[in-house]
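Every protein chain but one is kept in place in this view of the complex.
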Amino acid sequence: MDKIKNWIVKKPDLSFAILLAICVYSYFAFTNDFFATQRTGYAIMERFAVLGLVGLALTLCIIAGEIDLSIGSNAALAAVIVVRFTDSLGAVTALLLAISVSTLIGAIQGYFIAYLRVRAIVLTVGTLMLLRGVALFAAEEKTVMLTDFRVPDFISMKVLTFFSPASLLVIAMFIVVGLFMSFTRYGREIYAIGGARKEATAAGIDIKRPMIIVFAISGLCAGLGGCIIGLRSGTAQALGLQYLLLAGTVAAFIGGVSILGGKGGVFGAAIGTLTVNFLNTGLVFNVTPAFMIQLYLGILLMIVIMFQTGSRLFEDSQRRRQLLSDVDLRRLDLLIRKQKYQKPP
Amino acid sequence: MTALLELTNISRSFGAIKALKSVDFEINSGEVMGLVGENGAGKSSLVKIISGFDDGYTGSLRLNGVVQRFSSPLKAERSGIAIAQQELSLIPAMTVAENVFISGEKAPIFATKSSLARKAAPFLSEVGLEDVDPFLPVERLSIGEQQLVEVARLLAQEPQVLILDEPTAALGESDSIRILGMVRRLAERGKSIIYVSHRMDEIFKICNRITVLRDGQSQEAKDAKRLDVSSLVELMLGRELAHMFPAHPKIPRGEALLEVHNVWPDGTLEPFNFSVFAGEILGLAGQLGSGSGDILAAIAGAKRSREGRIKYKGESFLPKSPKHAISRGIAYCSDDRKLDGLFLGRPIVENLSAPALSAISKRGLIKHDKERSLALSNASKFTIDTSRLDNEAGVLSGGNQQKVALGKWLAIEPNVILVNEPTRGVDVGARAEIYGKLRELANEGAAVIFASTDIQEITGLADRVISFYRGMQVGELQLTEINPASVLEQITHPFGVDDKQPEPHH
Partner (left out) sequence: MSNISSYFSSKIDSLADNYSALVLGLVVLFFAVFIFGMVTAPNFLTYFNLKTIVRDAALVGIMAIGLTFVTLSGNFFLLSLKETAALAIIAFATSMSAGYGFEISFLFTIVIAMLTGSAQGVLIGLGGNPIVVTLGAAGLLYGLGAYWSDNLVVSFRRPHGAEWLGTGSFLGLPNITIAFILIAIAAELTLRFTNFGRQVYLIGANRAAGRATGHENFGMAIKTCTIASVCAAFVAIAFSAQVSSAQVNYFSSEFGSSGDMTIMVIATVMVGGNSIMGGYGSTIRSSLGAVFISSVDNMMVLHGFNSGPRVLAVGLMIVFSIMVFALVRRGSRSQE
């Protein structure tokens, strides 16, 4: 029991995220008979496949102290590519092509952000537009469609009741990226440049490498997510998928990432995405109109932000107390010496 | 034997300023070499060259007999030279072990927190942190322990030469002792340490030899055993620069303008008490971390204090914010003009009027002619070139920038002027002008309090000195008592130096 308590204190944001997830799920499970069923579980995991990727990507970007506003456009471009080329190249090859393109785009963005020392939020406003234009070109301004809608059905096959190849692939990605972030030097570099960029550069870390890695992963996730959506529905629109940015950002924050960077994790990203999914699905079951869903999401985000602000203020006061007690310790040392010196010989 | 590291005939100029003139420097393996000198003597320039931050010098650098030229700090580190800077480079949220291996060639690619802890253990014990939990985030450690982790990080790259730049500046007694112990152990294991410091007692405790820099020139390294504090001070300070400081007034001082009662700024060890009189220039002497700068910021409302009040103009209060202080006629100029003393991207005119916008505007509208005339008069009072007031403040030289940072306060017609490091990064000519202006302001009835780590500045400018040491207020010197030696003594070893001789090395 104590171990759990310690863990909660050490990771308040993540604990809060888990608490939220449980609360949201339970609420809907108790108020709606259809919610806690196998079919719903499957539907949630299918949603998770796409939103989870975006949430993961944005979590990484925010941990690195940046953000990728172009993620929606990148995903749309990938969707267009995969749908357009499945007929001629087969689904798997088209998928690989789309993902290579999106990852390369991400890496190039990361490179420029680091090399030119431009803030990501500034650059990705431009690339958001740019990629939309490219997508429009690739789609030749129309909605692209598959000729044979059954070709990509395999990615949605039911596996192990709740999952499908798509969601399993995404879960595997989460695991790989999670291990990468926690157990490799490159993952630590990403945390470092996010939470303490000045100190990180002072310690000799070159921001090029972590920045390129983060945005390449973001591109990869965007591409994979776009492909999944494209293959699932069999169609793709160049200007679509813009909602992914907002949904992913909300999921990231709910999952406990901090806007200041350097804090958060892959597990949190998963929890945050699940919470958003629970909310979404549950509200849809209750026949809530789409705009109300957005409202509830906004409220949820506000709650998380207030909690984060509160815990940050608490940490600050702890730090001040630490500073003052540190001072008190030094004081004792030196006052003793002062008194010894001033004692009459 | 040939020295491990040998610098010969090193010269470095920045435009017209000659930072280093034909400097020679050497250090043997297993030796602790003290590097001392006044501010501006060239210590930082020399250290930058050795650690690879600057390769625009002439002269030669030999490491192990081989001529080297480091084009980047990374290259220097690869060759075995590492430097622990004053500014911390630890990632606060990461654990001790993670920080030890956050960068550098020897950092492992795949690692868990535990494996890092294991790998870091020998280096942590080398710096004396064997009892610290390597899984703690470094922000939980005390400043002293953080400093040691910093060194551990450098040691993990296994350097031959370690440069420590003011390592105990922000540390208390026991933490400083730990640092000294670590330095001694490292030297015993064959590492060479360049120890840059102002702390006389520490220099004598652990250094084998001492190199003194003065005005960009070096002298032959002296054996620490054959020197004592006063002879070292003599070597450091050299000749006085005549006529830089205006004469002290002979008139009797006025009443106390501002009284500091038990003001205890965050981060200092005790509450401070003193008064300043109209017409007086009060100097707060103390090294980095002594608290001399903190008390100024606290009086100005720029820094939090645990407790205390100032008595000023009949009121007894503690300013809650700079706005509060400014409204009472208290001007404060911090030691970092780039941080908060100047609006670098804005025109000089705007900089000069910034504290007193209400004075140059009527009903919310700025009167540009009024602003310009105010700027012109204040600029000329501080001898700032008035022909280019519309240029960005960022294009000015250091001396002129400082004049703008100070001069802008004339706009509020202050009664109390607080300045931290009035001439940091300022050339000699501008320094004299700034001193003259401060004297003038005092003569006109204001009270000037300045804090400085520059002993010459303290002795030349102050009518009275209050000294600080490691967060405590330790002494006061009246005009007749002020001289470089007495000031230095109070700020570096007010409680005496241990009589114990430094331990012998090879």
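Each chain gets a letter, A and B, in the order it is written, and its residues are counted from 1.
In this text, a residue touches a chain if its C-beta (ideal position, glycine included) is under 8 Å from a C-beta of that chain, and two chains touch if they have at least 3 such contacts.
What you see is a predicted model, and the numbers here were worked out from it, not measured in a lab.
Novice: Out of B:Ser305, B:Ser334, B:Asn378 or B:Thr492, which is the one that touches the chain we can't see?
Specialist: Final answer for the missing-chain contact: B:Ser334.
Novice: Looking beyond the chains shown, say which of A:Trp7, A:Tyr115 or A:Phe149 touches the absent one.
Specialist: In the full complex, the listed residue that touches the missing chain is A:Tyr115.
Novice: Any idea which of A:Leu20, A:Ile44 or A:Ile67 touches the chain not displayed?
Specialist: A:Ile67
Novice: Pick from B:Arg69, B:Arg118, B:Lys225 or B:Lys323: which residue touches the chain that isn't shown?
Specialist: B:Lys323
Novice: Kindly note down the residues of chain A that lie in touch with the hidden chain.
Specialist: Touching the chain left out of view, chain A contributes residues 67, 69, 112, 115-119, 121-123, 125-134, 136-137, 139-141, 198, 201-202, 206, 238-239, 242, 246, 249-250, 253, 259-260, 289, 291-292, 294-299, 301-302, 305, 309.
Novice: List the chain B residues touching the unshown chain?
Specialist: Residues in contact with the chain left out: 44, 47-48, 51, 53-54, 72-73, 85-87, 89, 165-166, 302, 321-323, 326-327, 332, 334, 338-346, 350, 354-355, 357-358, 361, 364-366, 368, 392, 394-396, 398, 401, 408, 425.
The rule is short, and it goes like this: only the chains that are shown with their structure count from here on.
Novice: With centres defined as the mean C-alpha position, give me the chain A-chain B separation in Å.
Specialist: The separation of the two C-alpha centroids amounts to 42 Å.
Novice: Quick one: in the complex, what on chain B touches chain A?
Specialist: Counting only chain B, the residues touching chain A are 73-74, 77, 85, 87-94, 98, 101-104, 107-112, 139-140, 142-143, 153, 172-175, 266-270, 306, 470-472, 474, 494-496.
Novice: Can you list the residues on chain A that touch chain B in the complex?
Specialist: Result: residues 182-186, 188-189, 191-192, 195-196, 199-200, 202-205, 262-263, 319-320, 322-324, 326-327, 329-331, 333-335, 337-338, 340-341 of chain A touch chain B.
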